[in-house]
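Left out: one protein chain. Kept in place: all the others.
Our next item is subunit A:
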Amino acid sequence: MDVKNLKEYLHWLYYQYLLITGIYVLEPWEQSIFNTVLLTMVAMIIYTSYVFVPIHVRLALDWFALLVQGRVDHITHLSG
(Lines give C-alpha, C1' and ligand atoms only; values in the text may rest on other atoms or scores of the structure.)
Protein backbone atom coordinates (compact mmCIF):
# COMPACT_ATOMS: atom_id res chain seq x y z
CA MET A 1 0.00 0.00 0.00
CA ASP A 2 2.87 2.29 0.85
CA VAL A 3 4.50 1.52 -2.49
CA LYS A 4 1.28 2.48 -4.30
CA ASN A 5 1.10 5.78 -2.38
CA LEU A 6 4.73 6.42 -3.18
CA LYS A 7 4.14 5.72 -6.87
CA GLU A 8 1.17 8.11 -6.89
CA TYR A 9 3.15 10.75 -5.08
CA LEU A 10 6.00 10.47 -7.58
CA HIS A 11 3.50 10.67 -10.44
CA TRP A 12 2.03 13.84 -8.88
CA LEU A 13 5.53 15.33 -8.51
CA TYR A 14 6.29 14.64 -12.17
CA TYR A 15 2.96 16.23 -13.14
CA GLN A 16 3.79 19.33 -11.10
CA TYR A 17 7.20 19.52 -12.82
CA LEU A 18 5.46 19.31 -16.21
CA LEU A 19 3.02 22.08 -15.30
CA ILE A 20 5.47 24.47 -13.70
CA THR A 21 8.09 24.35 -16.43
CA GLY A 22 5.36 24.57 -19.08
CA ILE A 23 6.45 21.29 -20.67
CA TYR A 24 2.90 20.02 -20.28
CA VAL A 25 1.80 21.70 -23.51
CA LEU A 26 4.56 20.15 -25.64
CA GLU A 27 4.41 16.97 -27.66
CA PRO A 28 5.96 13.83 -26.09
CA TRP A 29 9.12 13.84 -28.20
CA GLU A 30 9.78 17.48 -27.25
CA GLN A 31 9.27 16.56 -23.60
CA SER A 32 11.85 13.78 -24.01
CA ILE A 33 14.35 16.20 -25.55
CA PHE A 34 13.90 18.66 -22.68
CA ASN A 35 14.15 15.94 -20.02
CA THR A 36 17.29 14.55 -21.64
CA VAL A 37 18.97 17.95 -21.78
CA LEU A 38 17.99 18.73 -18.20
CA LEU A 39 19.17 15.38 -16.84
CA THR A 40 22.45 15.70 -18.76
CA MET A 41 23.04 19.13 -17.23
CA VAL A 42 22.19 17.86 -13.74
CA ALA A 43 24.50 14.86 -14.20
CA MET A 44 27.34 17.11 -15.31
CA ILE A 45 26.82 19.38 -12.32
CA ILE A 46 26.85 16.43 -9.92
CA TYR A 47 29.99 14.96 -11.52
CA THR A 48 31.85 18.27 -11.46
CA SER A 49 30.97 18.91 -7.86
CA TYR A 50 32.00 15.36 -6.90
CA VAL A 51 35.39 15.79 -8.56
CA PHE A 52 36.25 19.37 -7.67
CA VAL A 53 34.42 20.49 -4.55
CA PRO A 54 36.48 18.45 -2.00
CA ILE A 55 39.77 19.70 -3.50
CA HIS A 56 38.59 23.32 -3.43
CA VAL A 57 37.30 23.01 0.14
CA ARG A 58 40.61 21.53 1.30
CA LEU A 59 42.60 24.28 -0.40
CA ALA A 60 40.37 26.96 1.15
CA LEU A 61 40.77 25.47 4.63
CA ASP A 62 44.56 25.32 4.14
CA TRP A 63 44.60 28.99 3.20
CA PHE A 64 42.59 30.00 6.24
CA ALA A 65 44.85 27.89 8.45
CA LEU A 66 47.86 29.64 6.92
CA LEU A 67 46.25 33.01 7.61
CA VAL A 68 45.60 32.19 11.27
CA GLN A 69 49.10 30.72 11.67
CA GLY A 70 50.63 33.82 10.10
CA ARG A 71 48.73 36.11 12.51
CA VAL A 72 49.81 34.06 15.53
CA ASP A 73 53.44 34.21 14.35
CA HIS A 74 53.21 37.98 13.83
CA ILE A 75 51.71 38.59 17.29
CA THR A 76 54.28 36.41 19.05
CA HIS A 77 57.04 38.15 17.06
CA LEU A 78 55.77 41.61 18.09
CA SER A 79 55.25 40.81 21.75
CA GLY A 80 58.37 38.68 22.08
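Throughout what follows, a contact is a pair of C-beta atoms (placed from the backbone, for glycine too) under 8 Å apart; a residue touches a chain by one contact, two chains touch by 3 or more; residues count from 1.
FYI, contacts and distances are computed from a predicted model.
Chemist: Quick one: find the hidden chain's UniProt protein name among "Calcium homeostasis modulator protein 1", "serine C-palmitoyltransferase", "Protein O-mannosyl-transferase 2" or "ORML1 protein".
Modeler: "serine C-palmitoyltransferase"
Chemist: For the chain not shown, which residue from A:1, A:25 or A:78 touches it across the whole complex?
Modeler: A:25
Chemist: Can you list where subunit A touches the absent chain?
Modeler: Output for subunit A: 12, 16, 18-27, 30, 34.
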